[in-house]
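One protein chain omitted, others in place.
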Amino acid sequence: MVSTVETRQTVEKVSGDYKYGFITDIEMVKAPKGLNEDVIRFISAKKEEPEWLLDWRLKAYRHWLTMEEPEWAMLDYKKPDFQDIYYYAAPKSSDDRPKSLDEVDPELLRTYEKLGISLQEQEVLAGVAVDVVFDSVSVATTFRETLKEKGVIFCSISEAARDYPDLMRKYLGSVVPAADNFYAALNSAVFTDGTFVYIPKGVRCPMELSTYFRINEANTGQFERTLIIADDESYVSYLEGCTAPMRDENQLHAAVVELIALEEAEIKYSTVQNWYPGDKDGKGGIYNFVTKRAACRGTNSKVSWTQVETGSAITWKYPSCILQGDGSVGEFYSVAITNNFQQADTGTKMIHIGKDTSSTIISKGISAGKAQNVYRGLVKVMPNAENTRNFTQCDSLLIGDECGAHTVPYIEVKNPTAQIEHEATTSKISDEQLFYCLQRGLDVEESVSLIVNGFCKEVMQQLPMEFAVEAQKLLGISLEGSVG
Amino acid sequence: MLEIKNLHVEVGGKEILKGLNLTINAGEVHAIMGPNGAGKSTLSYAICGKEGYEITEGSITFKGKNFLELEANERAAEGVFLGFQYPVEIPGVSNMNFLKAAINSIRKYRGEEEMAAVDFLKLIRAKAAELEMDPEMLKRAVNVGFSGGEKKRNEMVQMAMLDPVFAVLDETDSGLDIDALRIVADGINRMRSPEKAILVITHYQRLLDYVIPDFVHVLSDGRIVKSGDKSLAHVLEKDGYAGLGIDESAA
Partner (left out) sequence: MTEKNHFEGKPYADRFRSEQAALPNSDIQWLNDLRATSIERYEAVGLPGPKVEEWKYTNLSALKSEIYRTSKPSVGDNEKNIDEITLNEISGSKVVFVNGYFDQNRSNIIESPGIKISSLNDYVKSNPEDAKTLFENNRSKESLQNLNLALMTGGYIIEVDEVTKLAEPIQIIHVATDTAESNSLRTRNFISLAENSGAQIIERFHGENEVNYWRQNVTRVQLADGAALDILQTQTEGNGAIHMSETDIRLAADASLKHYSLNLGGKISRTEIKPTLNGKHGNVELRGAFLARDGAAHDVMTHMKHMVPECESDQVYRGVLDKGGKTAFQGKVYVAKDAQLTNADQSNKNLLLDRNAEANSKPELLIYADDVKCSHGATVGELDQEALFYLNARGLDNRDAKALLVEAFIAEVFEELSIEPVKENYLGLARAWLKAAV
């Protein structure tokens, strides 16, 4: 039987010049519904994992059993039944998928069109049962060659467990311990998918690494695990997610992302999250419980998180930086849009441990419809963190009078040389601004999109070009119908 | 071009315009003067379709179309431009982007192709130069951190770019020094042509020394109480509104 051990690395070119990558071609069988040690053993066996990883998973699972689902976030949802979930499931067979775009929800297609996504891509995104055409193996080979030449490792996390056990053992769980929190523990026990990146010393990764090309795996991204290690004086920019909305049968997503930046290394991690937010009445939608954390271990290392969150019914997500290395830098740029019945509780933690560390937090929350949007953040300065700096700006924009915007920052300082500044404002799109735009000929939706993009500018300009243009359109699309 | 008949407008349940009649033909420049609170701004908002300005009676027809059926942006796309008394700030949106979005929206409404990026750049640079605006200002966010004069100049650049057939200029002259006033007047005069019309709303006749109107109307308590040629503005300047029997403090 073909299993993950024989996961072949295939490369496809879906569209455009940069969206290359691998797909995992595997025949999978379903594990029975529910979670127990046997299911975890099954997953581990399927992945032919080393013993230590199975033990690690089991330990995480046993700890998870003792934990309670957190309730401190301002989120109101029906808690998932963890015994009613498949933790190891084959992707949908071709028979279950739509045969052509004619069978796909026209609403979804309309959005693709607005985003300017090609027909071929649309088919893949919508899960149409097509044989993906591999245009050019040679281009792909060049791509892999380029990375290989530089010594960059970019592979699935299962592969890494097999091929790079030393790196995996050293770093897996070193930033987000298996028992860190309820969802991280669950992920540690059952993760089945994810990405591993290692940038060797002194290497500047020659291209933006992206998971975008892996869209054909959309159905298995439920418990993703990402581990990125930037060795001394290296640089990498990683793009996660997709501007196109993806339909997904899995309601619960609990991903873990760990970043490690060593001496003078820099990691730029950009996310566009556009999972299904549920319909206008709040039915359906993804529960997105993500633990993302970076350790700036090296002197003068830097991690920059940029996120544009427009999707999911429930978002629970706090990409954080542990600034251990002296002179290390953490950044968090976030746009979170909630419309209709969406709820987002998101923000960051900046933990200053090393001397001369600095952090910047720019958060823009937009709330429309009946949505609730929370910024929750912690800036903590430890006693030995001399001369730390933090600047935080949290702005909330309200559209309509049935939504809520909330700001819950925590500032904890134990060193007198710190300089911490936090500012927050809440406002709405003024009637004057709207009329001004209308009078210049823009329609209501264009006007809202323009004003919101302006409001988010500081964050949007952090996005790599590949994302920026589509992300701008996305802001407008996410807010459709919120005014007028 | 523009025909307003028996216009009654309410704002927040209070009647501001009480049966206003006004006809403006192509090629004409009209000035509306009047004391504070006479309803001057209300008239401009009613023409341009601002929300909250409820038309309870009467009609506004523009080039034969019933304007009351059109949204604010559709009226703009029909070629009506409003120069704001207080131009609005839009943080994070550059003048350039704003105008590009506006021009293309109007073109879309008219069923035209989008303007090519190169043509747009050429045009905006030319217009900025004509109106003596620093090209750097085009990259800055719309009106954010602009001085009063810069804002008004920006309105003129926008007007030049959008090339309307009819412009309503609401107190465009207020708060301007003499140089800025000259530039604004210059912007308005550039627009004068047999195909176009302009409505200047002002409290003082100062601007009318630079933009010579064909007709002057005096608005008081929601109605036009007197119309005449440019000499009427001078009468007002000399005798004040009181000379026309208008109690300015009561308005």
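As written, the chains take the letters A and B, and residue 1 is the first residue of each chain.
To be clear about the criterion, a contact is a pair of C-beta atoms (placed from the backbone, for glycine too) under 8 Å apart; a residue touches a chain by one contact, two chains touch by 3 or more.
Given the structure is predicted, the values throughout are model-derived calculations rather than measurements.
> Can you list the shown chains that the absent chain is in touch with?
Within the full complex, the chain left out of view touches A.
> One chain isn't shown here. Among A:A405, A:L434 or A:C456, which residue touches it?
Within the whole complex, the residue contacting the unshown chain is A:A405.
> On subunit A, where is the contact patch with the chain that was removed from view?
Missing-chain contacts on subunit A: residues 72, 381, 383, 396, 398-428.
The definition used in the following text is that only the chains that are shown with their structure count from here on.
> For subunit A and subunit B, let me know how many angstrom lie between their CA-based centres, rounded off.
48
> Given the complex with subunit B, which residues does subunit A contribute to the contact?
Residue positions touching the partner: 430-433, 435-444, 446-447, 450-451, 453-458.
> In the complex of these two chains, what residues of subunit B are touching subunit A?
Where subunit B meets subunit A, its residues are 48-52, 71-73, 75-77, 81-82, 84, 87-93, 97-99, 101-103, 105-106, 109, 141, 158, 162.
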